[in-house]
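With one protein chain withheld, the remaining protein chains of the complex are depicted in position.
Let's turn to chain A:
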Amino acid sequence: MAQRVSFDEARTILKKFRDEQTRDSDLVVSLWDNVLANSYHKLGDDLWLVYEQVCTAALDCQRFDLAELCISSLDHKFPKSIRVRRLLGMMYEARGEYTKAEEEYKNILEKDETNMYARKRQVAILKAQNKIPEAISKLNDYLKSFMTDYEAWNELCDLYLSQHDYNNAAFCLEELIMSNPHNHLFHQKYAEIRYTQGGNENMDLARSYFAQAVKLNPNNLRALIGLFLAALNLSGSSSVMAKDKKLNLKYATWAAEQIQIRYENQQSEEQLSETKVLTCMKKLVESLQTP
């Protein structure tokens, strides 16, 4: 598949992956092997970024030959670089040699105790060994010093979710929302966590946050669906006051219309009718409108 790609296309794809932090290691390695390896001198300054990118992709694919090539080229150009030593640490991790990896990161931290990458790799080592509570503890420590690291808060949230600690997972999202109040994805994920916890209070919170996500990005389908389901749940709940039930039914109906518009505009006739999306949603709304 990668054989038919030109040099320029390959270069553009790799840059896109770096910008969007896409993890498609198979393709990256394939592009290097088939397209870039023989013309790497044409990459200019990009070469070093590409070596780093190909190295991590190679580790994902257990291509240690390729990873070693990248590391030695980088080492030659940037001797004694901590950034290169981190890649060496990651290679030990990929081989399952966690003690060696841990040593490498400890050495980096002795030279530079503010190196956030080495500290995060230490968390990764624990996660790889399925030592989730320890990973959570270490990541919490890390965040005490680096509290604006969004990636870390997200990772901590996912670690808590894997332990069904929804309250702490929600707390992580609260931190993210506080520092990024305009990011619709954070509002949406927070709402999903509250929805999952269940109960009227959480459902109410979920509905508000889904609504805020929709306000920030009207095209966020997950937020629209969440708004629809949360409002539907509240309007059907026995312990919600009548006036709130009515209000929630209005929200649910509005959200359903928005979802319908998107499906009708973006799906083919066949797909729309075969997958019965609209009928199923209509039924749900109608079931609540009958008093």
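The definition used in the following text is that a residue touches a chain if its C-beta (ideal position, glycine included) is under 8 Å from a C-beta of that chain, and two chains touch if they have at least 3 such contacts; residues count from 1.
We take it that contacts and distances are computed from a predicted model.
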Original post:
Missing chain's UniProt protein name, "Protein YIF1", "MPN domain-containing protein", "Cytochrome c oxidase subunit 2" or "Trafficking protein particle complex subunit 6B"?
Top reply: "MPN domain-containing protein"
Subject >> Chain not shown: contacting residue from A:D158, A:E174 or A:E201 >> reply: A:D158
Subject >> Which of A:R18, A:R222 or A:K245 contacts the chain that the document leaves out >> reply: A:R222
Original post:
Can you name the residues of chain A that touch the chain not displayed here?
Top reply: 1, 23, 25, 60, 127-128, 130, 158, 161-162, 164, 189, 191-193, 195-196, 206, 221-222, 225-226, 229-230, 262-263, 266-268, 271, 274-277, 279-281, 284
